[in-house]
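Removed: one protein chain of the complex. Kept in place: all other protein chains.
The block that comes next holds chain A.
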Amino acid sequence: MSHGFGAALKVEDGKPRLPGNLHTNRRLSQWLAIHPDGRVTITPGKVELGQGILTTLSQIAADELDVDFARVTARPAATPDSPDEAVTSGSLSTQDSGSALRHVCAAARMIFLGVVAQRVGVPLETIRIEDGRFIGPAGEIGSYWALADQALLECEAPIAVTAKAPGARRIAGTSVPRIDLPDKVFGAARYVHDLRLPGMLHARVVRPPARGAALAALREGPLPGDARLVRDGNFLAVLASTEWDAEAAAARLAARAEWAATDTLPEQALLAGWLRAAATRGERSAVASRADPAPAAARALRPSFTRPYLAHGSIAPSCAVARWEGDGVEVFTHSQGPYNLRADLAKALKCPPEKIVVRHREGAGCYGHNGADDVALDAVLVARAAPGVPVRLLWSRMEELGWSPVSPAMLVDIEADLDAAGNLAGWRSHIVSNGHSSRPGRGAEPTLLSAALLAEPFAVKPSINPPMAAGGGAPRNGVPFYRIPALTVETTRLLEMPIRTSALRGLGATLNVWSIESVLDEAAALAGVDPVEYRLRHLDDPRAIAVLERAAAMAGWAGRSRREGWGMGVGVARYKNSGAWAAVVAEVEARERILCRRLWIAGDVGEVVNPDGVMNQYEGGAIHGTSVALLEQVAFDRRTVTSDTWESYPILRFSEVPKVQVELIDRPEQPFLGSGEASMAPTIAAIAGAITEALGIRPRALPFTPDNLAKAEA
């Protein structure tokens, strides 16, 4: 099985290297089917999260096969037939799945052309393909459809396959409209939430009022309609024929339940102190170090930066539909990783994974590990009480914001040495955080929320970090990509986890890029150098330089005029230091609070398969980053998360969304890199820099609210 951290972290199995996730799913038929009726089906293991990946992958397939785009459909991933591509995460889908599909389709094209060339007796290289029809020197000699024979694809992918040259691509590289969008604009049944299976029942969960609470007593009493209780230990749910009865029953049950609860969370107001204290009991490790000859330090900067817990804030509460037949169960889910979810469901149910079928259906955007996996276990647990009957379990808004995994609170201490000329000579940093992943499928025990509530509960283990070779978790982007001769970056993973944490867009990058860029701004100011110019002085990477110069030019940075109460700032990063590049210039207006008015973004994702799709991702990530920068923080008391409505966890609304301009630097000869997470962290950094220009203060704590800015240093 794949580890789920992407093909960047190579599986060493001694087999000849195949591109992306084709390496671990080597049969062509796992990825592609060609039908006699003129259709092509691709079957990637990556899933649609609203990012447009199925459109991108369909473009790659259509192009390599030389068929019209409209002939290609993408089947949603499902166990056990789809390739195991682990998790759709880390901005790796185009790399992992796209490079696999490009190779698969180029191989299929070669195999089909080989068969027809031999049959007709013409040299293979004299045959061209027009929308799936094979044209020889003397006219049409066949087609994929006439030859459609799945047996031709029942083989391991050949190693030596030549995909099209960049200049020969016709579909990849164009802004093909999203294949999923029409359903969404016409209100069609597209999401798992819309599944209606015959006889389907509705279920809701009753959550405890505190983390780790135990159900002490449950008063007897009637439930509305045909609603009934389903209980396993501290897992409490209701099942009914209608949504209204399920919701009314859940409300009655909540009122009848008595829970034994204790304080298990730190004081929110003292969170930074708690992080420091917990760090002394944590797991400290080296992230990066180098000790090239460095000029003497003339002065040093020693700032610290903090970040609160952050919620994913999916617009739809998580949902799943499950149905038991005998000792097996089928579950429809918007999980990012069908096989990984299956593995943890099997652990929680103590059954072989083969007894479980996991079928992906779309949900709302997740932006990382939200409640999607958790609700799948909930649905499976409730459906066990109604064998043979499909059960739809929908979380409440309070569950989605209050009980999904959150992105961990973080702290970084930085010491930056500046030489006599004001340039960076040394860098020492220590990043403190809970782990950034409790995704299912990776540990010995299930990480699903309700697994810890069962009568025979599973322990909740502290979250882990992906390895640095896969981009890291807390230290993601924690190593400055600037030229600094002496450098030591360390991290401490906390081994106590008062609030369950997992992956959110960017992982640790949201703190790390901002803190590094903030130090660069401060050092530039001390050196009396423009912030863009100061960055360019410390950059060797030509693609980083190119995006930075482009964004500065788009924003008119060099010639900008200063206005009272307004400011501009800049942020630049290469996501994971191995992925896509993004440079952002932000303009803010300081009123009673900070408003971000404009963003100018330059991006580089290598080969661009769908320019409009990539721009949509950069723009969306930047607006997400603006919301995180200005508004977002999970609130909690000593017992549980209290920011469980959109009033207590506000996100950016239409009136405050900045105007965004995106330009891409297309590099068709370069490998493709994912775009979903590149712009968010540099946007936060740029907004911080803009606040400094507007107000003369340097933000040290997210979010940049009036309260936090009041504590900032001048």
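The criterion applied here is as follows: a contact is a pair of C-beta atoms (placed from the backbone, for glycine too) under 8 Å apart; a residue touches a chain by one contact, two chains touch by 3 or more; residues count from 1.
We take it that contacts and distances are computed from a predicted model.
Per its UniProt record, the hidden chain corresponds to "(2Fe-2S)-binding protein" from the list "Putative membrane protein", "(2Fe-2S)-binding protein", "Branched-chain amino acid transport system permease protein" or "Phenylalanine--tRNA ligase alpha subunit". The missing chain, though absent from the display, is touched by one residue of A:Ala203, A:Leu394 or A:Ala416; that residue is A:Leu394.
For the options A:Pro177, A:Gly556 or A:Pro706, the residue in contact with the chain missing from this view is A:Pro177. Residue in contact with the omitted chain (choice from A:Ala300, A:Ile315 or A:Ala558): A:Ile315. Interface note for the absent chain: among A:Gly621, A:Pro682 or A:Pro703, the touching residue is A:Gly621.
Although one chain is not displayed, chain A still touches it through residues 49-52, 175, 177-178, 180-191, 193-194, 196, 242-244, 248, 313-317, 362-365, 367, 394, 396-397, 612-613, 616-617, 619-624, 645-647, 651, 653-655, 657, 659-660.
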